[in-house]
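Below you will find the structure I want to go over with you.
Of the protein chains in this complex, one is absent; all others appear in place.
On to subunit A.
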Amino acid sequence: MTEPTLTVRFFARLREELGTESLTLPASEHQTVADLLTHLASRGGAWAQLTGGQPVMVAINQSMAKPSSPVQPGDEVAFFPPVTGG
């Protein structure tokens, strides 16, 4: 049986600074968005900014979410800077 996973995506300045567009992670280790951020920030370097005070927005399955939002196997979780369109 394959392990359930999450897809994590990054956009704009975060995508560039992390040098990563998307990641696939085991789902079981992360209960909430905050757990996922802590895990990613522990990679160090540019990743530390994910918990370092700069505002990071999050969407789960393309809907805005919060640090306390639960993450489920199969979810697409996206992290990005505050939006600047228009």
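Basically, a contact is a pair of C-beta atoms (placed from the backbone, for glycine too) under 8 Å apart; a residue touches a chain by one contact, two chains touch by 3 or more; residues count from 1.
Definition applied: contacts and distances are computed from a predicted model.
Asks: For the chain omitted from this view, which of "Molybdopterin synthase catalytic subunit", "Phosphate transport system permease protein PstA", "Uracil phosphoribosyltransferase" or "Ion-translocating oxidoreductase complex subunit A" is its UniProt protein name?
Replies: The missing chain's protein name, per its UniProt entry, is "Molybdopterin synthase catalytic subunit".
Asks: Can you work out which residue in A:T2, A:T24 or A:Q62 touches the chain that's missing from view?
Replies: Considering all chains, including the one not shown, the answer is A:Q62.
Asks: Kindly note down the residues of subunit A that lie in touch with the hidden chain.
Replies: For subunit A, the residues touching the absent chain are 9, 11-13, 15-16, 55, 59, 62-64, 78, 80-86.
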